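Apart from one protein chain that is not included, each protein chain of the complex appears where it belongs.
This part shows subunit A:
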């Protein structure tokens, strides 16, 4: 039906997801050791048949490619787990196939999450050759005691060495720190942050430690352990300090926990926050794909064995659900208010009907929690600190 396809392609141009672009997320579910705070879908496995995994990824890429034919791919993100444990051949094969399946943007951003171990860094050069052009490294702390307490298997020296190698291989390098740790004082954090800024290139992710249920930390916390975590007041002060110090270095928070020089933001992550489309491939990987005008939420089987065997049989998807207008409005609000430009209230209404109560907005504006400029609603720095409460106020229900 040629007529029809012309129509739908014109429609596609104005489709909602295009506000955010299109990215691909590849999840590698293995790590050398499981960190006690981590609730990502990560597993420690003695033997990994890299070839078999590569084949599974390739076939999933084909499958998803068929659903999203002709879309221009802006970004690829290898996340984990520890993708820096993928063999360069696997990464290579994947990226080759990606380029075959989707037309790529001129300057695609291809990120790989790396851990600062020697095994990991050994592959950097080959990753770069395969097309990876950005690395996000999990350094987590710049003092060895805290690294141990976080259960990390590398030292600060390891991390610095790995970071130097990465800088040589890749144009863009970012790293992650976890702060608001046990027994961390405001001044200790400030010193560490300043040290980090002196290392950083143009991007930093600074996460306050979250004690997640179901992790080793979570269990310890519930059992009354894990003492010395900062209270709300101290962690609020730490957050504020982080904003101030990073601001001095022109590394503003373009998202709650992500700081970058202008233009150096992670484009892939911005797709999430701008509520664009992304395909998720790999165990437990989530995707949001607009197909035939409907936004689907997809998720793969989490257990690596289950995922790979189902992927080999043709589809690793555990669940694919069409999101209602309300779901989409909720997700857009939840994600969009995290970034500095906030959300587009008009776009919010295009999901269905008007969802956000103007009185609520006015109330939050008067409390100094949000700003409203025309159709844009964004959280202020005060609002960011209590963003959950702000979102909760605005979140449409039913």
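One rule holds for everything that comes next: contacts are C-beta pairs under 8 Å (C-beta built on N, C-alpha and C of every residue); 3 or more make two chains touch, one makes a residue touch a chain; residues count from 1.
Basically, contacts and distances are computed from a predicted model.
Of "Gluconate 2-dehydrogenase subunit 3 family protein", "Acetyl-coenzyme A carboxylase carboxyl transferase subunit alpha", "Elongation factor 4" or "2-oxoacid ferredoxin oxidoreductase subunit beta", only "Elongation factor 4" is the UniProt protein name of the chain excluded from the display.
Within the full complex, the residue among A:334, A:348 or A:377 touching the omitted chain is A:334. For the chain missing from the display, the contacting residue among A:272, A:307 or A:355 is A:272, taking the whole complex into account. Taking the complete complex into account, residues 25, 207-210, 232-233, 235-236, 239, 256-257, 269, 271-272, 278, 280, 284-288, 297, 299, 327, 330-331, 334-335, 338, 363-364, 367, 369, 384-393, 395, 397 of subunit A touch the chain not shown.
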